[in-house]
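Everything below concerns the one structure shown next.
Here the complex is missing one protein chain, while the rest keep their positions.
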C-alpha cells in the first residue's frame, strides 16, 4: 500500500486508531468524560480529514475500496451523525450506573464499519464492513445489561442479523459462482456481456437483497425494528436508525450504479413491492401505537419506503433525492431520539406517550424542538423533511412512477395522524405542574441541549434555504463516475 | 484414484446445508440451538464460497471462508454472552419467553 | 325642484338612523318628533314636488344620486325617477304614512320599545319610497327587500310571543319565494337588454319581443311571481292574515295601504312587458279574480276584527290585479289609492277599538260600541261604506265600479271575470257590514276604557273625508265624467276604451253593481242584526259548518303548504343533522384502524415469527426473481 493510499484512507484509519486508543486508555484509567472527549475529537479529526480529500474524483484502492465524491459525502454524513450521537450518548450515559467507557469503542467501530460499507467496491470489503458494523451493534443494543428489554432486543437483533447476513453471504457466493469475480466492476462487465441474467445470478441478487433489506429494515424484513428500537438505549436507537442504514443505503446505491441494476425489471419490481409494502406497513403499524420509540421505529420503516421511491427513479435526480432525503432524515431522526434521550431517566427511557403529556408546558424548548422534528418527519414546510419529501416526489414524478408517487402521498397523509398525535399530547394541559428540573452538570447540559439546538437549527436551515445542501450533493455526486455516466 | 464432483452438485450440497440450518432456526425454540443453526447456515455459505472459488480456480473463495469463520466466532461469542444474560433474567432458554416487547 | 327628489326617501332613512343610534337614550316625545317629523317633512316635500309636477306637467323628474356600481357595462345607479305613477304612490305613502305615524304616537304611547317601533316604521317608509321611485329594477329590488325586512321586524315587534316571531318569519320567507322568481326575472331582463333601467327596458321591449313571444311571457310571469308574493295574492297569500300579529298601525300602513300594493305597482310599472305577454296578463286577471273570491269567503268567517280586514285587503288587491289584468291600468291604480284611504281608516278604527278594549280583537266580545265611541263609529262606518262600495256617496263605489265596468267592457275583459268581480262586491258588502253590526250594534260585552284622544281621532277624520271625496276626482262619463286621475296617469299608462255596444248602456251595469253591494248590506243586516236566529239555523247544518271551518282556515292553504313544503324540509334537515357525508370519512379512519390492528398482530415479539417473516420475504423475492 502506497503512502497515498494511507492518505486517502485517513478517515477510516483515524477511527481505527481511535478505537485502539480508547481501549488502551480504559485499561489505564476509567474516566467517562475523557473517553468521550477522545471519541468526539477523533470523529472531528476524521471529519476534518475529509476536507483534505476534497475534489478527489475517484481514487481506487484495488480491488477493495474506492474513494470518490459520493463516498466522501456519505462518510462525512456518517461521521457528523456519529459525532452528534456520541454527544447525546455522553449526556445519556452520565446518568447510567453501567460501565460507560466501552460503549465508545463499540460506537467508533460501528461507525468505522458503516464508513467501510460506503467505500467498498468488493464483496470482501462489503462483508467486513457489514460485520464490523453488526457485531458492534449487537453489543451496543444490549449495552444496558440490567434492562431485560435491552438483552431481549440484543438477542433478537443478533439472531436475525446473523440469519440475514447468512442470506447475504450465500447470495454473494452465488453471484461469485456465476460471474467469477467479487468486484462490483467485474460483476458489471460480466453482466453486461450476458443477454439476460442466469437463474443463479438472479437468485444470488435476490438473497443479497434479503440481507440488505434486513439492514434497511424494509418490509418484510422489518419485524425486528420496533423491538430493537424499543429495547436499545435511545442514542443507540438513533445510531441504528441512521448510521447503519445510511451505510447500507450508500452501498446499495453504489452497487446498483455499478452494475446498472436499474436495467433489470425483476429487481425493480421487487424493490417497488418492497417500497409500497414498507410505506403501508410502517404507517399503519404506527397508527395507534402508544410507545414513542416504537412509533419512530415504524415511521422509520415507512421513511425507508419513501427513500426507495426516489431510489427507484434510478437516475441522477433520483440519487440526489435519496441523498438529500437521507440527510434530512438523519437530522430529524437524531433530533427525535435525542429528545427521547434527553427526557429519559436512569430506570427507563421516556418512551410512553404519557411521558410527553403537557411537555410544552413543562419544558417549552424541548417540546418545540421535538415538535419541529415530528413536523419534519411529517414533511411540513420550514423543515428539512418537507424539502426532502418534495425532492423525492419530484424524482418520482419526473420518471412518471405514478403508482409509487400516489402511494407516497396517501401514506404521508396516514403518517400525519400519529405525528400529530404526539404533538397533540405534548400540547395538552399538564396534569402535573412544572416538575423541578434537576440541574445537570454544564458539560452534560451542553452536550445534550447543544446537540439538539444544532440539529434544530440545521433542520430549519435546510428547510428554508436548501440551496447550499443541494449544491453540495450535486457536486459530490458528479464526482461519482457511475452517476456521471447516466 | 480421484472422482471429480461436479460444481453444481457441490453447490447443491451447500444449498442443502443452508436449508437445514434455516429450517432448524425455524423449528427450534432453544436460543442456543437457534444460534448453532445460524452457524450452520454461515458455514454452508462458506462452503458455497469455496465451491465458487474452486470453480474459477481462485483463492478468493477460501479467503472469504476464513473471513466468515472469524465473523462467526465473534458473533457466537457475543451471542453466548447475551444468552447468559437472558438466562439470568428469564431462568429459561426458551426464545418465546423473551417477548416483553410486542405490538 | 328635481334636486329635492332624493330628500323624500332620505329623510325617513335619516330618522331611522337617528332612532337606531340614540334610540335607547331618547325620550319618547323626542323619538316621536323624529319619527313623525321625518315622514311629515318628506310629505311636505312631496306636496311641493306634486304641485310643481301638476302645474308644469313634465314627463318625469329624474335625479341620479350616485352610481351604485359598474361592472362590464352593467351599471345601475342610485337614481330616482318620478312620474305620475310613482307620484300617486309617494303621495299615498307619505301622507297616509304621516297620518299613521301620528296615530301611532298615541297608539304605542305606553310601549317600552317606542323608538325601535318608529325606527322600523321610518325605515319602512324610506324603503317603500325607494321602491316606487327607483329608476332601475335593481334599486327597486333594494326597496322591495327593504320593505320586506321592515314588515318582518314589525310583525314580530312583540317578539316575546313566539307566535308573532313565526308569523314574521312566515311573511318574510313566503315573500322571499316571490322575490326569488322576480330576481330570476331580473337576470333574464339583464341578459336580454344588458341593463335593468326601467325606462330603457320599457322602450326596448317592443322591438325585442313580438306580442306573445315566449321570452316576454316567461319574464312577465316571473315578475308576477314577485308581485303575488308581496301583494298576498294566490298562491302566496297565506302570510298576510298572520301578519296581523303586528301592532295595528303596522297593519294599517304596511299590510293595507302601501307595501302589499307594491305588486300592483310593479305590474303597472312594467305594463309594457305584460302587454307583450297577453297570456301573462290574463293570468294576472285570473289570479286577481280567484283571489278576491277566496279571500272574500274567508273574510266572511273570521271573528278576529283584524283578520277580517286582512282578508278584505287581500280581496281588494285582487280587484286591483283584476283591473291590471284586463288592462284597466289607471282603474287599478285608482282603486289602490282609494283602498289605501279607506283600508287605512278601517285599520286605524279597529286599532282604536282594540286599544280601548284592552287588546281585545274578537268581534264576538265587542258590540254596542256605537254610543261609547261615536267618532270611531262614524268614521268606521264611512270606511265600511267605501269598502262595500255603496253607490254615489263613497269613493269605493267609483273606483270599484270602474274596475267592474272594464272587466266586462275592456278589451281584455270577459263575462266570467265580471261575474267574479260582481260576486266579490256582494260578498264584500256582506262581511263589511257583518263587521260593522257585530262591532258597533247589539249590547256591549266588554268594558270600555277612556275614549281615544285627538292624535287618534284626527287621522281618522281626515282619512274618512278622503275616502269619501277621493272618489270624485274620477267619475264615469255617463254622469260627471271627471277624468282628473286617468289624465294624470295618461302619459305613463295607456288609457282604455270600452267596447261601443256596451258603452251605450253603461248605467245598467252600474245599477247592477249598486244593487249587489246594497244587497250585501241587506243580507248582513238580516243575519246579524234583524234575526240572528237565521244565522244559527244555518250554522246548525253540518255542511255549512264544514264550509265555515274550511273558509275560516283560508281554504286550508296553510295546511297544504305545511305538508307540501315545511314538513318535508324540516324532516329532511333533521334526519341529516349529523351530515351523512361525514360518516364516509370517519369510515375511512375506521378502516385504517382495522388495518393497524391486523398488522400489529404480526408484531407479537416472538423471535421465531420474525425469522419466519424473513423466510416468507425470501420466498417471495426468490419466486419473483425466478418466475419473471
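Miscellaneous remarks
As written, the chain order gives the labels A, B and C, with residue 1 at the start of each chain.
Everything below uses one rule, namely that contacts are C-beta pairs under 8 Å (C-beta built on N, C-alpha and C of every residue); 3 or more make two chains touch, one makes a residue touch a chain.
Convention: contacts and distances are computed from a predicted model.
Taken from the listed names "Multicomponent Na+:H+ antiporter subunit C", "NADH dehydrogenase subunit M", "Peptide/nickel transport system permease protein" or "Amino acid/amide ABC transporter ATP-binding protein 1, HAAT family", the protein name that UniProt assigns to the chain not shown is "NADH dehydrogenase subunit M". With respect to the full assembly, the chain omitted from this view is in touch with A, C. Within the set A:146, A:397 or A:457, the residue that contacts the chain not displayed is A:397. From the options C:180, C:446 or C:562, the residue with contact to the chain not on display is C:180. Interface note for the absent chain: among C:11, C:215 or C:382, the touching residue is C:215.
The omitted chain makes contact with chain A at the following residues, 375, 380-382, 386, 390, 393-394, 397-398, 405-406, 409, 412-413, 416-417, 420, 424, 427, 429, 465-467, 470-471, 474.
As for the chain not pictured, it touches chain C at residues 20, 23-24, 66-72, 74, 78, 116, 138, 141-142, 144-146, 149, 152, 156, 159-160, 162, 165-166, 168-169, 172-173, 176-177, 179-180, 183-184, 187-188, 190-192, 194, 208, 215, 569-570, 572-574, 576-577, 579, 581-582, 584-585.
We adopt the following convention: only the chains that are shown with their structure count from here on.
Chain contact topology: the protein chains form a complete graph, every chain touching every other one. The highest number of C-beta contact pairs joins the chains A-B. Computed from the mean C-alpha positions, the centre of chain A lies at a distance of 79 Å from the centre of chain C.
For the pair chain A and chain B, the distance between C-alpha centroids works out to 27 Å. Centre-to-centre spacing of chain B and chain C amounts to 98 Å, using the average Cα coordinate of each chain. The set of chain C residues that touch two or more partner chains comprises 600, 603, 605, 607, 611. Residues of chain A in contact with two or more other chains: 155-156, 159, 163, 226-227, 289. On the chain C side of its complex with chain A, the touching residues are 592-593, 595-597, 599-600, 602-603, 605, 607, 609-611, 613-614, 616-618, 620-622, 624-626, 628.
Here chain C touches chain B in the complex through residues 600, 603-608, 611-612, 615, going by the rule given at the top. Partner chain A is touched in their complex by these residues of chain B: 7, 11, 14, 18, 21-22, 25, 31, 34-35, 38, 41-42, 44-46, 48-49, 51-53, 55-56, 58, 60-61, 63-64, 67-68, 71, 74-75, 78-79, 82-83, 85-86, 89-90, 95, 98-103.
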